[in-house]
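One chain of protein is taken out of this complex; the other chains stay put.
Going by the order they are written in, the chains are A and B; count residues from 1 in each one.
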Amino acid sequence: MSVHTEHREPLIRLAKRDDIPRAQAWAIRAAAILLALVTGGLIIAVLGHNPIQVYASMVEGSLGKSRVLRETVKKAIPLLGAAVAIAPAFKMKFWNIGAEGQILAGGIAASYFALFWADSLPRPVLLVVMAVAGILAGGVWGLIPAVFKARWGTNETLFTLMLNYIVLGFVRYLQAGPWGPDLNANGYPKIPMFDSAALLPKALGVHIGWIIVLAVTALMFGYLKYSKQGYEIAVVGESVRTAQYAGMNVSHIIRRTMFLSGGIAGLVGFLQVSGASGTLTENTAGGIGFTAITVAWLAKLNPFVMIAIAALLAILEKGADTIQTLYTIPASAADMLTGIVLFFMLGCEFFISYRLIVRGKGERTHE
Amino acid sequence: MDNQANYAIELRELTKTFGEVVANDKVSLTLRRGEILSLLGENGSGKTTLMNMLSGIYFPDHGSILVDGKEVTIRSPKDAHDLGIGMIHQHFKLVDVLTAAENIILGLKGGGRLDRREVGRQVKAISEKYGFEIDPDQKVYDMSVSQKQTVEIVKVLYRGANILILDEPTAVLTPQETAKLFAVLRNMRGDGKSIIIITHKLHEVMAISDQVAVLRKGQYIGTVPTCETNPQKLTEMMVGHAVSLNIDRPKTEYQDLRLEVKGLNCRGAEGVKALEDVSFEARGGEILGIAGIAGSGQKELLEAIAGLQKVESGHIFYYPPHPNSEIAGLHVPVDKAGEELVGKTPTQIQKIGVSLAFVPEDRLGMGLVASMDMVDNMMLKTYRQGKGPLVDRKPPRELAMRLKEELEIVAPSISTPVRRLSGGNVQKVLVGREIASSPTVLMTAYPVRGLDINSSYTIYNLLNEQKKRGVAVILVGEDLDVLLELCDRILVLCGGRVSGIVDAEQTTKEEVGLLMTHLSGTGKEGAAV
Partner (left out) sequence: MSNLFSIAFVMAAVAAGAPLLFGTLGEILTEKSGNLNLGVEGMMYMGGVAGLAGAYYYEQMAGPAASGVTAAVIATVCAFLCAAFGALLYSVLTITLRANQNVTGLALTIFGTGFGNLVGEAMGNAAGGFVAVSQSTKSVFNGGIPVLQDLPVVGKLLFSYNYLVYLAVLVAVVLSLFLNHSRLGLNLRSVGENPGTADAAGINVTAYRYLATCIGGGISGLGGMYIVMAQQQGVWVHNCIAGKGWIAVALVIFATWSPARALAGSLVFGGLSVLRLYMNWGGNRLAPIYDIVPYIATVVVLIAVSIRQRRESQPPANLGNAYFREER
C-alpha cells in the first residue's frame, strides 16, 4: 500500500471553453491549415522538390486558367453535393457513411433511363425523369438502414458502410453483363456513353450541376435552420428523450431524414453520370461519399461553410493532377495532402473547445 | 496524536464547489475503526459529493483528508483503493457482459493468466465469511439489483478495503434484501471494517449505525451516537429548526376536480414496479404537493400523466375547468364526464392543457435542448403551429424576451445556448415556458433544486399565480418546509404507493416524514432486523 503525501493537482488539466471569439476560432483553424500545408511541404521536400514551387503550381494548375478552373469546379460539385446530403443525417446524429452507395444508387437509376428511354422521351422530360429516379433510388438506399435503426436500433454506421459495397458490386455486374457490351481501351467491360439527350446542358462551360448543387446547398441551409422538420432533426439529434417529450415521432423523423439524405446523394449520382462523365462507371462515386463526410463534419454541418471546404479539397485534387505532369509527383499526393489537412483540422477543434490549464497556473491552489 | 490514530478517516474542512453552488462548505468528519457511521442529510445536502472526494472521483478545492492519522492525497479511484477505501456507488459500476468474478478482479494486478476457478474460490470464501450469496460465474446482466449490489460490495472487499462507503444502498432494495444487507454490514463491522452509509432514511439510521453525522445544505451540523438520539432529534438536525418561510398560500374561488387518477400501475425503466395502485385527485385552484424519498415513483407518476410513461393498468381522467374560470376554453374540448388520458400521445395530452415541467437530475436531460438558445427552446412544443413548412420564430422570440424580463433571467442574450445559463435560470426558462402555454394542469418536479432563495420565491410566486387562475398545480418537492407552506394538500409516495394524502395546513413535518418512510408491514420488520 503506497502512501500519498504529495500535494499536487494533475500537471495539465482541461477546462471546457464556453465561449471563444469567432475571430480567434477562425484564426486557430487557419493556423491548422497552414501547419498542414507546411507538413505536406516537408514531405514534398523529402521527395526532392521545392514545396513553394509545387504549391504555386498547384494553385496555378487549379485556378490559373478558366479551363482548369472549370475542371476544379467539376470536382467540387459532387463533393459539395454529397456533403450537403450528409448534413441532415449527421445533425440527427445518424452516422450515415453510406453516401458513396447512395450516389451510386442514384446513378444507376438515372442511367437506366438514359440508356433505355433516351429515344422515347423528349430531352427535358428525360432529364427530369433521370433526376427524379436518382433521387428516389438514393432515398430508398438511405431509407433501408433507417428503417432498421428506428425499429431495432441496428448500428447505422456499419450498415450504411456495407450498403456501399453491395451497390458497387451491382454496378460492376451491370458493367460486365446486362448494360456493358462495350470494352474500354484496356479491354475491360464498360457501360456505353449516354445519348447526348441524356447529358446535362452546360452553363459557363461546366454542366449545370453546379447551379443545382448551389441551390440545394442554400435550400439545405434554410431547411436546417428555418423549417419545422429541420428543428425536429436538431432536437432528435440532441436528445431522443426530449424529442419524445415534445411529442415528436422519432422513428418517423429518422426515416424521413435518411430518405432526404439519401435522395440528395442520389441526385449527386445523377449529376455525376449525366453531367460529369456521361455514363455510369464504378468510379461514379469514387470515394466522394467518404471525403464528403469529412467536409460536412469540418464545416460543422453548415452548408455554406461546406462550399469553402469542398473548394479547398477540389483545388488540392486538381492541383495534384498538374504537379503529376510537371514534377512527376504521383497524383496520389492529393489524397495524402487531403488527409493531412483533415488531420490538422480535426485536431484543431480541440483547441477551440478546450483550454489547457498547466499546474500552478490555474485558479485553484492546494497549499 | 494518539487519539487521532483511532480514526480510520478524518476529514478536515473539506470544501467543494461546482460553479456557483457550494456543495460542501468546510466539512469536517471523523470515522472510528470498526464502527458504522450514518451520513444523514436531505437530498442535495452534499453527502454524495463529500464521499466522492474520499473515493477519488472529485478532488477537493480546500481541506485535507487523513487516513489512519496520516494526511493523504486522493486523486483517483485507484489512490482510494490503495488506501483501503472502497465506495459502492448508487449507480453500480459494473460491466454488464462480464461475470461477477470478472467484475470483481477488474483492474487488479496478479499474474497474466486469468484463473477463473481460483478467483471463484476466493469470491466464495469472502461470501461465506460475511454471509453473501453470490454465483461467481453469473453474468451481471442476468442479475437483480440486489445481486449487483452484492457484487459491488464483494469487489470492494476483494480489493482489501477496510473502509467501505455505501451510497444510498437501500434505495433499490426490498425490505427483505435490506435486512440481509444490514446483517452483512454487521458481520463486517465485527471483522473490524469501518463503514459509512449514506442515507436519508431515519429508521435505517437507527437500525444500523453506531454514530450519525448530519449534513445540511452542504454544511456539517454534528455527529451524535445513535443510542443517544431519536428520529425526532435527527430530523431537527437534518432540516434545521422549523423556521417560517412565509410563502403565500392564497385562497381560490373554484376548487373543481381536474384530474382523477385511479389504480395506476407502472413499471420503471428496468422493469421494476414503479407505481402500485396509485389513486388520487387533483383539483383546479390548488397546489397538490407530492412528497417522498427520491425514487419513490414521482418521476413515473408525472410522466404517466403526461403520456410519456407506459401505463400497465389504471385510469387517468381529466375534467375541463369550470366554465367561468379564466382558463376555460383555451384548449381542445374534452368529455365533461372525464376524458381518459391513458393511451393518448404526449401531444394529445398537451393539447388538452396538461403540461409537464420536469426538472430531472441533470436538469437538461429532458424538457430543454441544451445546445439550443432560449428562443428555440420556447417552441419545443409549439413549433408545429402556423401554416407552411417553416417555423415561425417570432412568437417564441417574443416569449423569450418577455420571460427574460419578467422572470429576471440572467443570460447574455436570448440567443445564448441554455447550457451556458446557470441552474436557476435554466429552471426559470423551463417553468416559464410551461406556464406560457396556459396549462390547466401544471406538473413540476424539483423546480427550485439548486436555486438561491430569491429565485426560489420567484418560482413559488409563479406557481401561486397559476393556482389563482384555476390551474391544478402538481408539485414534486424535496424540501418539506416548502411543501408544507406552499401546498394545499400533500400526497406522500412511498415505494411507489400512496402512503397518505394530508392537508398541508393541518399536518406536521414529522407526520409527513413518517409517511415517507412508512413501509406498511414488511417494511418495518425489514428495517428493524
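Keep this in mind: a contact is a pair of C-beta atoms (placed from the backbone, for glycine too) under 8 Å apart; a residue touches a chain by one contact, two chains touch by 3 or more.
Predicted model, so just to flag it, every value in this text is computed and none were measured.
Checked against the full complex, the one of B:A8, B:L94, B:I290 or B:V354 touching the unshown chain is B:L94. Only one residue in the set A:V54, A:V73, A:I97 or A:V213 touches the chain that does not appear here, and it is A:I97. Residue positions on chain B in contact with the hidden chain: 57, 76-78, 81, 89, 93-98, 102, 105-114, 139, 141, 155, in rising order.
Residues of chain A in contact with the chain left out of this view: 14, 47, 95, 97, 148, 152-155, 157-159, 161-166, 168-173, 175-177, 287, 290-291, 293-294, 297-298, 328-330, 332-340, 342-343, 346-347, 349-350, 353-354.
Keep in mind that, in the parts below, only the chains that are shown with their structure count from here on.
Per-chain Cα centroids separate chain A from chain B by 45 Å.
Chain A makes touch with chain B in their complex at residues 1-10, 18-19, 226-229, 231-232, 234-235, 238-239, 241-242, 244-247, 364, 366.
Remark: chain B residues 59, 61-62, 70-75, 79, 82-84, 306, 308, 345-347, 350, 356, 365-372, 376, 379-381, 383-384, 389-391, 393, 420 touch chain A in the complex.
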